[in-house]
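Removed: one protein chain of the complex. Kept in place: all other protein chains.
First chain written, first letter: the chains are A, B and C, and each begins at residue 1.
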């Protein structure tokens, strides 16, 4: 075990500091920075090896050896300076790793770099009205017509579908195969007649997701990822990636809570001096530290290619742990922000955790905590997965004709 | 709705105060009082109409009209003075109400008065090794032999069996009847050759309950309560009574917590001035107040003989609510008492909630909270009962051959 | 001693429940979310017809002469139905005039308030989370008031605004009028709108007993919020059961899954006992003055927290649907958020209750 910032990492930290001083000076922190400047900054950061470190240079990344402590040094420095990190979202976080692992060379060359720069945006076509937690029962189907897959179906709970250029999703291609084996992972352009998007308003008042109706939508076989019928395996990697998103966001939220606790007063004194508040803050921070070092543990295990049932358990609980923390943290933040904020409608055009302390920011995060809890399997589904897959408990009871949960 | 202490209750409060000043003066509070003095005091209190108010004079009670607010006035005054209330236990709390409702005149005359004075003590023969939550599957059987029931069976989790003079319990008397209809409620003398008691040590280190082996134990048909085969109905009343015991004990525990919070120091100041402690105390007190007034609500409903689904729901949740509170309260008390107490073995010969602040008192109450949670159906059984009986949810899934829970 | 509701009380609740179910069901409530106002004059006159808008006002002024417990029982039903509109502010404003006004003031304002012809509200909070009467800072000079009041319930519909001033004093302003500028606040709960009201040299009439009345009205507000939140949470549990009962997963009703059953059982185990707490708190306001203020604060804190936790769990039990605008869940969820924050929030009420304890 070695977490110390060795010479190498100290040097890195200093270099990142200098880089930020030069390219993201303090006066940028609290002002609106135009998109093109952010773009330029990101290109520079990639050039310096600070962003997209796991992605080869040839695909637009900065291709550095796996080094979670370096990632951490960079993330911390960027966050403190409020400098933009890599684009967060389903493209960089889910599609790129999948293409790196399962994509063709052509797919990688065409799609990864623009995704990392935000020129191509993505939405996820997994859930269907009749297949929520149970992906194996997907009904949307794709049939081969020459060099094209032709798709008919109905996807739901698709975030950003109205803005996305592409959908990545699962479609039934082998109707006669066993349920898990008949699914293929396809990339589908959104801008075509066969794709109709209807946004769904979230309780935040924002159109956070959509239904997508696919009626004869087409995509070339060139955009099939992995073998026919292997979609289930390809998507399982994706779900693992999705579950990695939360930790860093929660860390940002915690910073916002701390800032709030320093400025808010309770009975005339800063909230951060209130003994009860202090105890809660410490407990929340302990939970976050647990999540953070659990991540280091997973990364180390992954790097070693070693299997370990306790590490698998840690992986299985990660999402439920994160969503539980998110609810606690946003409740605490909302309360700390005071009744004026507690009464305010969710604010901002979208969730921006770094701006939780702006008007309506806590309400937005408070509501959004549900979205992150529900996405990829609501809490009770998570509990079943943990119980059955990680603890080895027997499957749920079922109705005489029914199939079992998870 | 009328909760005010009217003239009548103010007068009562004053009278009780005078009575206590005379018969339970302040110097008695913190010293050991011999049993015979306590006995004398109780007789006086019954004479004055302060104890066993629901029991007719002819059976040794003080026979007053139903008046929960008067009960409350008396209980509060006695508790403040640390004067002994009526004997707490399965005899007065469970057997006496059952005999009043279902017993014969002979049974009442013989058994109630000595039970109220503690001259006859009782234990409960419900649970069996193979019938815990599911009373209908009892196996201990009684067969008629002339004027006697002859009993063979095995009871478990029987509190006080080693000290009790009598057992009240359920026995299968009609093997051919449907499961619920074949059970009879019998009173069985413990001091006979066919009864063997083997104590079970609790995690407190005390023999809190026992197994009772019945091999040809006999009891006269005179000690059968209710009709043959009606044991199920007779015992249902009892379970309701059992669930009434907790509230008052918790109130006593809360008084002990308050006393502790006044004397313990945190960072030099009394714990009761610690803002976090204060908030928790208020929340616990709110919970206790909810339970207390829910009880008034039940009593009022019972007095009116009116049925109300919400009141039924309140009744159904009472036990789980109380045991959840008990756990929270004892955790809080144990922590507030400090690490010296947290490290100490449970103290005292038995649980005495009024003495929680004596050495080992919090540890004892902490562990004992589990006993009260488990007795009469562990928390998960309670949740099933609440869900199915009070919320009307469908029964649990079952294995193809299995019967449903609760 | 009697701790139960009367037949009249139960019938009154049922009448309002039926009114809301028939005339203003959730589908209609939802239409109001998008509208410029959440005040529906048709609904208001139906409520007035049932005697609801003057419930606690004396019969001599045209009110129903009932108690705060009755008002709380109506708040429960209002919560169950997510009933929109200015009733809460109206009740508190009317109560302030009743308790704080002299004979002439009552005679002047109460009849119109009791009939629903005029709408009252309170302008008590001030920007920066100022809620309690002894924190109010707005000053009145020569009978004229200037200053800003926040979170005024339906300030734009009010004909009579009871304004809180420095020293816990209460003043009545007629609205709309010169020197009363109302701007709407984008609040979490679209069924009960909030406004910011700026007074500029506005003529006022002081309620001579206002200093005594203000804390009592504040306590009444806490209890009405608690009862409303209780009604919301109670309804949400029922809605969740109904929703889950209709849905199957893996060919099994969702309500048959024991994990779901136990979660629902835990919810009602926390919630149902608190019904007796707000009953008691409401009763205490009229009958047990020594306990009233403390128990009002306790009831508010305990019940709104409990209700909020239930609301959060109910969203998750609905799955993704529970997070949508299309589902009704957020009506009650946000209403509880409102009930919880209005007048300062649970922790603040706990601190107040602690400071009132005999510790």
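The working rule: a contact is a pair of C-beta atoms (placed from the backbone, for glycine too) under 8 Å apart; a residue touches a chain by one contact, two chains touch by 3 or more.
Not measured: the values here are computed from a predicted model.
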* Structure fact -> Out of A:10, A:144 or A:289, the sole contact with the unshown chain comes from A:289
* To do: From the listed residues A:95, A:142 or A:320, report the one that touches the chain absent from this view.
  => A:320
* Asked: Footprint of the hidden chain on chain B, which residues?
  -> 127, 132-134, 156-157, 200-203, 205, 209, 267, 327, 331, 335, 338-340, 342-346, 360, 363, 367, 370-371, 373-375, 378-380, 383-384, 396, 398-399, 401-405
* To do: Spell out the interface residues on chain C facing the chain that's missing from view.
  => 257-263
* Structure fact -> Had the left-out chain been drawn, it would touch chain A at residues 1-4, 9, 67-70, 258, 261-262, 272, 275, 278-279, 281-283, 285-287, 289-294, 296-297, 299-301, 304, 306, 310, 313-314, 317-318, 320-321, 324, 380, 382-384, 386-388, 390-397, 405
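The working rule: only the chains that are shown with their structure count from here on.
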* Taking CA centroids for every chain, report which one is farthest away from chain A. => B
* Centre to centre, by mean C-alpha position, how many angstrom separate chain A and chain C? -> 39
* Cα-centroid distance, chain A relative to chain B, in whole angstrom -> 52
* By residue number and range, which residues of chain B touch two or more other chains? -> 275, 279, 396-397
* Structure fact -> Two or more other chains are touched by the chain C residues 252, 256-257, 347, 351
